[in-house]
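As structure tokens, the structure follows; a few thoughts come after it.
The complex is shown incomplete by one protein chain, all other protein chains being positioned as in the whole.
Showing chain A:
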Amino acid sequence: MSSLRSKSAQDISDLLDEYRIKHGPVVDSTRSLYEKKLKEAMAKGKPKESCDKTYYREEEEVTYEYSTPVRSEGAVNSGSYMRSRPEWREREFEHEQSYSSYSRPTPEYRGRDFVDEPSMYDKPSTYSNAYMTPTPMKSPEAPKAANSSRLIPLWVQFVFFLAVAAFLYLVFSSMESNDSFKAIE
């Protein structure tokens, strides 16, 4: 990478930002120091930024998958959860064979869903179990895409709304049955 010498000061500055190296202006007296730092960083091979991009691309892919019909959503959800949140893997998949089928690339997902479901899930309970587990994460109609841009996850908002609605209904229905109190008065 001796081409660092020929780069402009702006290029050096951009490269330093890419490698997340804290730096000041690239002037004559600082240039050689920054070139040396860049050489070290390149030798270590820290492609941090490209890793971040990959992560975001995965999230984009996850978003896209949620436009499929509800029926396969449960199965698709489980798989995509597996990809973007590895810690859910162990909880959602009791059978390792179903795990391996979901490690296939995205385009094959939807085609295989309907084919593999009967064979992958021996008992309906397993499927419903896998379907139920994502439910606490979100309600069926809410896309996960919004999750990344919200402070409070969308599913939490829905659950909270339902809880408030249920509570209000309880209060209302108990008020209705307060006729007995009026009789006492």
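In this text, a contact is a pair of C-beta atoms (placed from the backbone, for glycine too) under 8 Å apart; a residue touches a chain by one contact, two chains touch by 3 or more; residues count from 1.
Quick note on the criterion: contacts and distances are computed from a predicted model.
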From "Zinc finger protein 511 isoform X1", "Barrier-to-autointegration factor", "Prolactin 2" or "Elongator complex protein 4", the UniProt protein name for the chain not displayed is "Barrier-to-autointegration factor"
From A:10, A:29 or A:174, the answer for touching the chain not displayed is A:29
Go through chain A and note every residue touching the omitted chain. 22-25, 27, 29-30, 32-33, 36-37
